[in-house]
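Please read the structure below before turning to the comments.
Note that one protein chain is taken out, while the other chains of the complex remain in position.
Letters A and B name the chains as they come in the text, with residue numbers starting at 1 for each one.
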Amino acid sequence: MRRARRYDRPRFLVVITALVICYLFAPIAIVVLFSFNKENSLAVFGGFSTRWYVAFLHDGGIHASLAASLEIGVTTMVIAAVLGTTLALGLERSRLRAARVVEGTMMLNLVSPEIATAVAALLIFTQLGITLSLATVIAANATWAIAYVTIIVRSRLASLNSDVEEAALDLYASQWQTIRLVTLPLLWPAILASSLLVFVMSFDDFITTYFVSGLGVPPLPVRIYSMIRFGVTPEINAIGTLMTVATVSLALAALALFALRRTRSGSSVVTDLNG
Amino acid sequence: MTSWSWSRRAFLRDAALFSGAGVLLAACGGNAPAARSAAPIKAKVDGDLNYFNWSGYVPPQVIKGFEKEYKVTVNQTYFASDQAMLTKLAAGLPYDVVFTNSAYMRQLIGGGLLREIPHGELANYGQVIPFFGNPPYDPGAKYTIPYGYSPTGIAWLTDKVGAMTGSWNDLWTHKSASGHIYVLDQIEEALGMSLLRLGDKIDSGVASQVNQAADELIKLKPMLAGFSTADYTNLENGSGWIQHAWSGDVYIALGKVKDPATIRFETCKEGIPIGVDTMSIPVRAQHPGTALLFIDWLLRPDNSAACVEWMGQANGTSTGNAAFNKLVRDFPFLQTSDAILTDGAWKRVPTGSQQQLWAQAWSKVQAS
Partner (left out) sequence: MRSRRAIFRVLLLPGTLWLAVLFVIPLGLVVAVSLAQTNIVGLPVYGLHLGNYQNVFQSYYLPVILRTVEYAAAATVIIGVLAYPTAYTIARFGGRFKNALIVLVILPWFVDYLVRIYAWVVILGDNGTLNGILHGLGMHGSPPVQFLNRPWAVIGGLVYTYFPFMVLPVYAALEQMDPALIEAGRDLYASGRQVFWHITLPLTSSGIVAGIVLTFLPSLGDFATAQLLGGSNTYMIGNLIADQFSNVGDITFGSALTVVLMSVLLVVIVGYLRRTSRRARAVRP
């Protein structure tokens, strides 16, 4: 590809990409701008001030909500990573007929509109008399999250040559040793990529969380949504801005990490996000 | 992605089996309403307070004051609609204090979800005005203490529309405001308003009347910007020229715009919808003693006045209503008298088959 010819790089592609990036960032620019609004308004920008950051610093309720959302994100991620990976291994390697039913169920789960699974989760918790809380939010979020991990890890698993595993078994490694020492190391990038995806999605999740949250601190999206009637303030934009900054830092760190690993494993995190 | 042959029959069979399990489970799951706790509540701290309300409805400093005074934590959770509040209470969540709404009392009291509030335990109960000692939605005021009320009417931007007539027809007749008219996104407000306009009762359960009210709303839809409960935001950002609104929210909007003279509000001659946000203690409450102290805290004259100034609504206490009258001194169109409590049209969400009738009519309005 050294001699990339001019006609291989049509200008319209670059223009579309640039426009797409502008479109994607327009709201982010607004979020950042209004986080510095002097007025208590999401409609009119009245001058520069850091009052909403000060408000955020002193708003214990928002901190608690942020912490609750982080807890949801991390716990959901761990559950989904463990169950999703084991499920992917089982589906790909067990060669059971019943595995097809499980796979079909998982696919249906993956594509179910969130409103449907949220309604179902609300009904089951209510009918079993389980108190709605952070735990129910995590359980409901982990349910859709497992499907994402399974799909991504499994597609990676399918592309691995199982000869290596067979060879390990021929050399009298136990099945568990084979998985631990041969298969899992090869799956790490996919597990990590899908875990990150699931973390972000559950941290940010609104629909499921709205339906099955109850007692305890309201997670961030639920808190923001319930501000609808009595005051959405630019404080939410300060939170949005801080979240962007945090994410960019994390993304940069992750990129640096993967740039290092890439040279060794020859795989990139994004390639593993193959749906 | 998949390399096996798909056996649909096998899948459907197993799926059916699983679903069967769900139905079975449903048959076993009991939902008998919780037995009403008989023992009267004592006003003493019995744990941290699980609080369930609209977000931002009680001033933060009043809640902080309570936490400091009684050395407890108020765990705040929020709902975004009254129906969501009912759903979560019906699900058996053990909140200690809930801000209920008078329109839902048939469900809340009839369904046995609330616990009796012993007035004798409330040091500041004397603040409550006589009307709320025996309100129409809760005879004897056994389950509710008023927190805030404001009539529903029509707000408009004077620089965009003129010639309002004090009738619900004003929502239908201003063709020039087409695309800038909002109706409240609450079934009892929207259907209730349409019923009043047609000369029917606000909580009519007569099918022909409800369907006609729905049809009228459907006729209005082409002119609507949408259904929205964010009434003051719509007024503030200028997208709502004519807004079906609560007067309390109009007061909030007045405080946010540069020129308050641009916003006006009217109540309508066909009937003034009225409802009260009330404080209740659910039967499942685990800390009813703290809840009682919290209710009493909000009734205390200084806090009561602070709440009124925060939300722009009267609250049914002598101190609070006096504070309210002072608050709206400059806005005659927001001033109300206690007469709206006796003469207003009390909003009520129907139950049983009438509830189905309303639900279908409302869904039809939204869908059409």
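FYI, contacts are C-beta pairs under 8 Å (C-beta built on N, C-alpha and C of every residue); 3 or more make two chains touch, one makes a residue touch a chain.
Just so it is clear, the structure is predicted and the values come from calculations on it, not from any experiment.
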item	value
Candidates A:55, A:120 or A:160 - the one touching the absent chain	A:120
Missing-partner contacts on chain A, residue numbers	1, 4-5, 7-10, 12-14, 16-17, 20-21, 23-28, 30-31, 34, 42-44, 82-84, 86-87, 89-96, 99, 102, 104-109, 111-117, 119-124, 126-127, 139-140, 142-143, 146, 150, 169, 175-176, 179, 200, 204, 206-207, 211, 220-221, 224-225, 232, 236-237, 239-240, 243-244, 247-248, 251, 255, 258-259, 268-275
Chain B, residues in touch with the chain not shown (by the definition above)	1-6, 8, 11, 15, 18-23, 25-27, 31, 33, 80-81, 83-84, 86-87, 89-90, 106-108, 110-111, 113, 179-180, 185-187, 221-222, 224-227, 237-239, 349, 351-352, 355-356, 358-360, 362-364, 366-368
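The rule we apply is simple: only the chains that are shown with their structure count from here on.
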item	value
In the complex with chain B, residue positions of chain A that touch it	40-44, 61, 97-98, 100-101, 103-105, 122, 124-129, 131-132, 151, 155, 158, 213-218, 222-223, 225-232
Residue ranges of chain B touching chain A (in the complex, touch as defined)	1-4, 6-7, 10-11, 14-15, 18, 25-26, 29, 31, 50, 54-57, 75-80, 88, 90-95, 229-230, 233, 236-238, 249, 252, 256, 311
